[in-house]
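Presented below is the structure to which this report refers.
Here the complex is missing one protein chain, while the rest keep their positions.
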Amino acid sequence: MQPQLSSGSSGKASHSKINKTSLSRDLRFVWERSKKFLTPLVAIALALGIGAVLMYLNGYSPLRAYSTLWWGAFGNLRNISEVLVKATPLMFTGLAMAVAFRASIWNMGAEGQFFVGAIATTWVGIHLGYLPPWILIPLEMAAGIMAGALAGMLAGYLKVRFNANEVVTTIMINYLIIIGTNYLVTGPMKEVTQDSFPQSALISANAFLPRIVPTTRLNIGFLIAIVLSIIMYLLIFKTSFGYALRATGINPEAARFARMDTKKIALLVMALSGGLAGLGGSIEIAGLAHRLFSNVSPGYGWDGIAVSLLVNNNPLGVMFSGILFGALRSGSEIMQINAGIPSVLNSAIQGIVILSVIAFGAYRFISNKKEGKE
Amino acid sequence: MEDIQWIVGLQGILVATIRLATPLIFSGIGLVIAEQAGVVNIGLEGIMLLGAFTGWTIGFYSGSLILGLAAVIIVGLISGLIFALFTVTIRANQIVVGVAFNMLGIGLSGFLYRTLFGREIGLLKLESFQSIEIPFLSNLPFIGKILFQQNILVYSSFVFCLLAIYVLYHTAAGLAIRSVGEHPRAADTMGINVFLVRYLCVLMSGVGAALGGAFLSIAYTNIFVENIVSGRGYITLAIVAFGRWKPVGTLIGALIFGLFYAIQLNLQSLRGIVIPYHVFQALPYFMTILALLSMRGRAIRPKALGKPYEPSA
Amino acid sequence: MLLSMEKINKIFPGNVVATNNVSLEVRQGEIHCLLGENGAGKTVLMNILYGMYQPDSGQIYYKGQPISIHSPKDSIENRIGMVHQHFMLVETLTVAENIILGQWKPWKNLKEMEKVHERIKNLGEEYGLFVNPNALIRELSVGEQQRVEILKALYRGTDLLILDEPTSVLTPQETVQLLNLLRGLADKGLTIIFITHKFEEVFQVSDRVTVLRDGQLVGTTDTAQTTFGELAKWMVGREVFMDLDRSKSNSKEVVLSVRGLQATDERGLLAVKDVSFDVHANEIVGIAGVSGNGQTELALGLAGLIEIKYDRLELCGQELKKITAKNLDRIGFGHIPEDRQGMGLILPFSVAENFILGEYNSEPYSHYGFLQNRQIINHAQLLVNKFSVRVSNVKEEITNLSGGNQQKVVVARELNRNPNFLLVNQPTRGIDIGATEFVYQQILKQRDAGSAVLLISTDLEEVFKLSDRVLVMFEGQIIGEVPPDREQIFKVGLMMAGKQVEEELA
Partner (left out) sequence: SSPATSAAGDQPTAGAAKPFKVGLLTTGPVNDKGYNQQGYEGLQRIKNELGAEISNVELEDNPSLYEKAIRDYASQGYDLIMAHGKQFQDAANTVAPDFPDTIISVTSSSVAKDNVIGVALDIPQSFYVLGVIAGSMADKVGMIGGQEIPSIQGSFTGFMNGARSVNPDVEFSVVYLGGFTDVAGAKEAALSMVASQGVEFLLPNANIASQGVYQACAEANVLCIGVFGNQTDFAPKNIVVNYASDFGVALNILAKQVKDGTVVRGKPIVLGLEAQGVAAYLYNENANVPVPESARKAVDEAKQKLINKEVDPSAPVTP
């Protein structure tokens, strides 16, 4: 009995391999489908589990925490609507990421693009406030989209023209935009009342987004997000542009071989991505804040990355992961009132969610060698 | 009289430059090592926060900064280990894992700080590293104060940089690292363990980041504050790209960034200046972008950077 | 018996059977040729010996001992060296650095490089392998790079040296040099396994030869005992040089006319210098040449994938100022690219999706910008049947297809557009004999249907089998044209090495 070449079991391994491949041919589709939905769920469960351990170790009662979290998120109509209110901006930044990541463009600038969207909308909402809502609202949103798209295209242009790594440029542009916002609200756009906070004036009431449930803050912005999720899904998976976008993302060489203008696509993708984030900022202002502050976004841009990745950059999935993260954010405040648990914890939980999703290998798309081509 | 004042001012700026650059040097050099081996770690911000928290907390409880540092290094290693596990072994996308790390770092450091030190206690301080005057050198006319009257971590950041240069460009290990970042398969055929090399390099970036963070909480100042890193992790990414993935370039990048930051603080404090201070605040970020463009992207970035290595079946 | 590999099995994902119970025996001090068509399993078998791949089953005995090789580290320790088909050199490092890579203790200081340079020089003199130890790899020619690969092995000290298709990138003189070198090494007691496609080389240099076909061992024999014809039969399983029935080309209508074309490679060096030629309708023009003489750049240039300069270029009677996706589409252009997986296919996409690459944006597959799934699937089904691609379901990811079937998909897609001008580059690389024959027939069909075909291949047999005219490319220039009759093959072989050879011989 001589020693085996590779590890002793390799002989068996080879057989099982053959069987597996033939068997999987039949089962593959079934498996793929169920896996898609199961993985995120398991991942979330795991993340909450780890969160519970953290709480327990630090002397909090996880049970109490999560029950309040649940109640705080879905306990009554208002809480539910608040979850959706919080989900709205996350869905926009999430969509922005989904589009970019599908094309393997690492747009880290959703935060800044969200800000410029908010700025543009505020400006329109204040200076063109006399216009009737049915003109003003589309107009202010268009402004937000334009602003975000331009911010996105700037990084896109630097990428295709100077081949400047978009991860770096978008992050730097974020800083510039946020500092710029600070300047605007302490200077040019500052409300002109005595002892006022660094904030713009209120936008005209004509610019306010109609609310869906009058007694809550839930506004049509949420519906727009839902509709856009569906549109983006169709765009990416059902149109020829989406085909080109995904092809470029996976294998630029082949894309160029197929006579796709990869540079143009990169620019368009950055514009689209930025536009979505910008619209998010726009709706944050028109639907909720009604005026510009130095910190319109508490990091929605960054959360968007998680929102999108959790569902393998699938726009339809973004609806759900957006609501999930919305619930985490919204519920965690009640959790703080009633269980005294610092809200910073949910940032940690979000991080763990991403990692456990990876650990469960949800997206070969992102994580395997095909992507490595870029 | 006026020009004396002027020279003193300049000296002040340069002293500040060094201090502001130190955390960036730590995290930057660590990142260079990882990226030379082909791994991008954008999770620095998170790891720096964990480092700042650990160093301060352990230092506070044990009363010993050395223990604090030891703990920081351990945390850096653990972070690096987990990062490598995900990016090298599981081969997940490196950007994604980095983002997760940032969220984790912010959340965890904040949460633990709150639960350990509650709210009533308010904030505590511990004795931080004091600056050490290097005999003779520290008395040199102009530069003495700038270079040789800093604290131990400042000096060690430069040592860290020198070590990196030595290892990367003067040892066989350096050859291995660079080949792994450039053409992992070729390295593999030469009997180099690609995974091992990448693990070790990522560990280095973890340690560098953790130390960079700790510098803020136990050397530069003596307290931990939530989000004390305030974006320095992201700046590091830019600086390394600016430094063309080389230790020296990164060192220069960090110093330039520190210089601009020091300058902006000074310009702000000038009396009767009309330009809004935001312009100065924006300066460092703006310069980073310009620097990046000036390289026309044909920067010599490791070919396999960001690409997981798939050993043949 | 220095080495014996027993019953080696290797199956790749997607049921690609690379080697099937292959056994190989190599004697101490011999030069052992490994012969076989593309995709026969030669590289895989050797990669297994070198520890790059792990076999699913099988055993290796080396110097009488059963050994297990889990990684190149193990094979290196066993003094086994390999020169890979695709060079394994780090371009940003110097020759010397590449040679000692992984050999030194991690903390050893690079100052001691001086000694290495010395030894490299000595080795160079001993074996006539001259390279500047200080040169960066990216500054070296292909031939020089190969010398470095061999030096790597010699420097480490090697008893068994494997060379995978070393001559496919060499000029005939370089080949002669190499073969002499190998002889010398063998006489010094080194054992050599030598993979090639070229029979002459087998007879020139080898002691024994083993033939693989479709991943299976056909047989091993003393080179002296066998003949050209027998080996050929073993290799392809039947009479070689399948004479494709073909009518004479008789078209005068020029489809592609190029004058003074220039192109640079990614390093910015001039790779194609002032090339001019015509391709007529209903004609196949073959471009023969050793790889790395500008064919790749020429092809990419004509496909509009890299910037090129030219004095004048006419496609289908239209003068083009610039080659763009648009005017290629308008003219009807088909392209079978050199690098199937890197360029021709998108591996994570389904077979069906891959079939519309390049037409994804045009009717009927896209209607008002929306993909028409039914049309796409039907289209795929149609082509899969018509070109007999082996695939269970066109919705399946194309990664799971064998190299040959992947190539069939590309060919089917490009020919189906029935282009006026068809650019074909290395159409049968890495695909098995069946597929190869099929591809040949398809290309001929296309030509008979009136297309102008430009065929680029490093495989002389292929060029001569298919072409109506043969152009020979050398160092970025077309240095001659010959009719495709077998008598010319030798002459072409010389031309491929550049004119100076003729002069030397004359």
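Per-chain numbering from 1; labels A, B and C assigned in written order.
One rule holds for everything that comes next: a contact is a pair of C-beta atoms (placed from the backbone, for glycine too) under 8 Å apart; a residue touches a chain by one contact, two chains touch by 3 or more.
This is a predicted model, so every value here is computed, not measured.
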{"item": "In the full complex, displayed partners of the excluded chain", "value": "A, B"}
{"item": "Touching the absent chain when the full complex is considered, from B:Ser62, B:Ser138, B:Asn193 or B:Thr221", "value": "B:Thr221"}
{"item": "Options B:Val8, B:Leu196, B:Ile275 or B:Leu290, residue touching the unrepresented chain", "value": "B:Val8"}
{"item": "Footprint left on chain B by the chain that the document does not show", "value": "5, 8-9, 11-13, 15-16, 19-20, 23, 114-123, 125, 216, 220-223, 225-228, 230, 261-262, 265-266, 268-272, 277-278, 281"}
{"item": "Contact set of chain A toward the excluded chain (per top definition)", "value": "58-60, 64, 67-68, 71-72, 75-76, 78, 82, 85, 179, 182, 186, 195-199, 217, 284, 288-291, 293-299, 330, 333-334, 336-343"}
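Basically, only the chains that are shown with their structure count from here on.
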{"item": "Which of A-C and A-B has more C-beta pairs touching across its chains", "value": "A-B"}
{"item": "Chain centre separation in whole Å, for chain C relative to chain B (CA means)", "value": "46"}
{"item": "Centroid spacing, where centroids are CA-atom means, of chain A and chain C in whole angstrom", "value": "45"}
{"item": "Contacts with two or more other chains, residues of chain A listed in rising order", "value": "none"}
{"item": "Residues of chain C engaged with two or more neighbouring chains", "value": "13, 54"}
{"item": "Complex contacts: residues of chain C adjacent to chain A", "value": "9, 11, 13-15, 54-60, 66, 68-70, 303-305, 325, 328-329, 335, 337, 339, 342-349, 353, 356-358, 360-361, 365-366, 369-371, 392, 395-396"}
{"item": "Chain A - residues contacting chain B, complex", "value": "54, 58-60, 106, 108, 158, 162-165, 167-169, 171-173, 175-176, 179-180, 182-183, 186-187, 302, 305-306, 309, 342, 344-352, 354-355, 358-359, 361, 366-369, 371-372, 374"}
{"item": "Complex contacts: residues of chain C adjacent to chain B", "value": "12-13, 47, 50, 52-54, 71-73, 76-77, 82, 84, 88-93, 97-98, 100-111, 152"}
